[in-house]
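A single protein chain has been omitted; all remaining protein chains appear in their positions.
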Amino acid sequence: MGVLKNVVNSVVGIAKGHKVTLKEMLRPTVTVMYPQERLDLPVGSRGIPVLLSDEQGNLLCTSCGVCERECPVQVIHIVSHRGEDKRKVLDEFDIDMSRCMFCGICAEVCAFGAIAMSDQYELDDFEQGDLIYHKDQLAAIGRTQRTPITNYGIKTEVGVLDQVRAGRASAAQTAAAPATSTPSSEGSRSE
Amino acid sequence: MLVDWVASLYQSVQATFVAHGWPLWVLAVLTAVLKVAGVLVWILLNVLFLIWLERKISGHVQNRPGPVYTGRFGLLQTLADALKVLLKEDVIPAGADRWVFVLAPLVAFVPSVMIWVVIPFSRGVQAQDLNIGILYVAALASFTVPSLLMAGWSSDNKWSLMGALRSAAQLISYEVPLILAELGVVVLAGSLRLSDIIAAQQRSVWFLFLQPVGFVVYFIAALAESNRTPFDLPEAESELVAGFNTEYSGFRWSIFFLTEYANLLGMASLAATLFLGGWSGPFLPPFVWFVIKTYFFVFLAMWIRWTLPRIRVDQLMDLGWKFLLPVALVNLVVTGVFVVL
Amino acid sequence: MALDTHSERRTETLEIPGSDLPRTEEMMVNMGPQHPSTHGVLRAVLTLDGERIVDVDSDVGYLHRCFEKICEQQNYPQIIPYTDRTDYLAGMTNELALVLTVEKAIGLEVPRRAQYIRTIMAELQRIHSHLIWFGTFALDMGATTPFLYSFRERETISDFFEEITGARMMYNYMRYGGVRNDITSEWVKKVQAFLKRFPENLQEYDDLFTGNPIVHARTQGIGKISAEQAIAYGASGPVLRATGVPYDIRRADPYLVYDELQFDIATASEGDVWARYQVRMQEMRQSVRMLEQLLAGVPEGEIMGKAPRIIKVPAGHYYGHVDSPRGEVGCYLVSTGERTPYRLHWRSPCFVHLQLLPLMAKGHLMADMVAIIGSIDIVMGEVDR
Partner (left out) sequence: MNTTLLAFFIVAFISLVAAWRVITDPSILHAGLWMGLSFVGVAGIFLLLEAEFLAGVQVLVYVGAITTIILFGIMLSDVGEVRVGPEPPGWVQAGAAWHRGLRHAFPLLVAAGFAGTMLGLYTQSGWGQLRERPLELAGLSVGGIGRELFSTFALPFEIASLVLLAALLGAIVLAMREEER
């Protein structure tokens, strides 16, 4: 009798599992077809850190360097000099996105709200060097801000990262062949 | 219709041969080649579809859509994969036993094609109606073991060797209940010939109803014979990396893959023939019935695969020898007594 | 030829005194670091007699990233994102271990709202982590489908985390004195809705996996350890509780608001793979229970206490521990009063549990090895740090 009970229990156990899989088979799928469809990221979701500007388009950064100091992986590189009015002028602000771990500490420690975590995250590129984002690129992305800062993050225009990268590519082209310069393609960079 | 047309065509060609005095063996060779080609095309088309079906079923079971990009509903996915696999580098490990390594996929693949010689697709549509039909299938199935042993041994990889040993143990253990379950049907039909078995079912009822126990034993053993989850121990990827085909790549690997699905299809169509009356059925054309019944078993096997975890090797042996074998024996004896009375 | 590798394979011969049985040889197999079921880069050197395991030697260090040494160069806020990356499947509890230790060391008051939020996050993290464990465990056993189901629910929790913390895995959410971002009432409602339907999903897993006779056969009596052995080896968390020891830091040394919560410590007595499985499934249910209580009573108030701008821990030795999904995560901090720790030792439960592997696996089959590794729920990032 024990064997028979065992067999019945096994069959019931296995049948239960098959019921679940059959039910799930008939249910609509949950997949998001990523490149075509994108999930709506909440504001504050941490993509790459970008530089913010005021209404006139001037960078909010005062080159105080606290983000550079506090960055746990030391990927921020700032070069500045004293201007005529003794105020610091930002020359370079590079972030090495290949090593950045998107922790958001730079945005958090900035006393001027000059850095925010954008929602851009598709960083694929062909050259390692292109993953170092410069001041103008970071600022260009930051200028497309669509939402107020929430949780140290903002939303930016869709596809702005691609535009910035395309601008970089065309800039490289114009540098290689200066005779055929087409400044219009650099639009997103030189806003 | 189609069958009659083919028969009349054959007769007219034969008449032409006789009229011109051409040797008849040329005709025999020609028809044989055509039959083989037909079977091969049938298997390849079906395997292409089966792999797609498996992916779709697994996808939907897991709340995923499965392949979608290649063609409508991703139907061309298998073709794309086949192309990719064919273009891959053919790696033969330095320590491999070269000839055995190369031969193993062939030894596995050829019998899985040869099984189709005796499968009746429709009334009279059968490459060769052998009088030992079932025995022929069983004999061919026994080639799988040496081929896997060859693959596992020649790869010169410990995982492969373990996979090969597992597969040998598994296939030998499950061949016995498989054949015993088939014998139950044979006893009922009184013939090993597959067309006779279908005829016997047309006379009475589907043997599924007369041989429910035999059917269950057959189905479990056939799953084990075709290395499908929960009995996919020879290639258990979470334990043995990929078992006997760890070292195989590119074309040779794809032959093993092809074999696996050809075996699944063969198993399903044999189950349809033995237990569900083969091509016989009302309203629809016989061939359609055959396909429907075959794919019913294919679906069942896939459903099981995407639901159950893998069984362990010793439990597999226990199940085979301590449960399936006695059950199949008792079933056979009871059937025999029943038939004699 | 095959022969050459055979001579390598020859390790030691089994001499059976007074027997004319044929001589059998053992085979040494490298399971990992590249193996489908070693959860990353564990290398287990198996000595096999057929498929039976004679000896296991686990070799770790393939994922070593000098976490402890790096921490000696970083100031305290900078360490927090690194702790996420030790046990990358339970970042919240790892951050908690560090933050609680430092807060204890400098005597920081944490507002009640922040404490509630921390507890909510820790328990969500427990479900989050156990769901991955469930999926990969099923995957190890050869069942592919439960993995996808559990990830479906895990994605929902990841979405919750992302909305509040900004990240799905590497949260960097805890702060000395509080938490980084506040939760919203809509978020609370969403989580509550999820908690309502989650038990149904758990039931689905049960039907699919728990009630399956193959699972029973493959887990019961496998990888058995006794309570004494577990304690002797320093096991904690589900591995310890599965041997029948009801030790849970949330009860034994309550932190955050655990002492105000009603929950049962999930235990099982057998100490085998099945018991560990049951304990974890039970813990998910208990977490749901705790979360319901927590979400109903989140107090209003600040989320950050009065933390100094520059954190300096007074000189001394400090130890803090929390109950992570995997066991006791301990943070041992030696400070000389600087802005950086002098030494930071991370007690990771997976590293401890991995030492139990030979004890559990000896005498079982190859296939059980996979189940055992799955059942102790190792994260190699935490083992190697």
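The letters A, B and C name the chains in turn, as written, and every chain counts its residues from 1.
In this section, contacts are C-beta pairs under 8 Å (C-beta built on N, C-alpha and C of every residue); 3 or more make two chains touch, one makes a residue touch a chain.
Source: prediction; values computed, not measured.
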*May I ask which residue of B:27, B:92, B:106 or B:130 touches the chain that does not appear here?*
B:130
*Candidate in contact with the missing chain, chosen from B:39, B:96, B:168 or B:276*: B:168
*Quick one: say which of B:31, B:142, B:249 or B:315 touches the chain that got left out.*
B:142
*asked:* On subunit B, where is the contact patch with the chain that was removed from view?
replied: 25, 97, 100, 130-132, 135-136, 138-143, 145-146, 149-150, 152-153, 161, 164-165, 168-169, 171-172, 175, 192
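One rule holds for everything that comes next: only the chains that are shown with their structure count from here on.
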*Would you identify the shape of the chain contact graph, picking one of line, ring, star, complete or other?*
complete
*Per-chain CA centroid nearest to the all-protein CA mean*: C
*Which whole number of Å gives the spacing of the CA centres of subunit B and subunit C?*
44
*Any idea how many Å lie between the Cα centroids of subunit A and subunit C?*
30
*Could you list the positions in subunit C whose residues touch two or more of the other chains?*
145, 149, 152, 208-209, 212, 214
*Please list all residues of subunit B that touch 2 or more other chains.*
61-64, 306-308
*Could you pull out which subunit C residues touch subunit B in their complex?*
1-2, 4-5, 9, 27, 29, 35-37, 51, 138-145, 148-149, 152, 208-209, 212, 214-215, 217-218, 365-370
_Touching residues (chain side subunit C, partner subunit A) in the complex_ = 74-75, 77-82, 145, 149, 152, 162-167, 170, 172, 180-181, 204, 207-209, 211-214, 216
*Over in the complex, which subunit A residues touch subunit C? Could you list them?*
9-10, 12-14, 16-17, 19-21, 24, 30, 41-42, 44-46, 70, 72, 101-105, 108, 117, 151-153
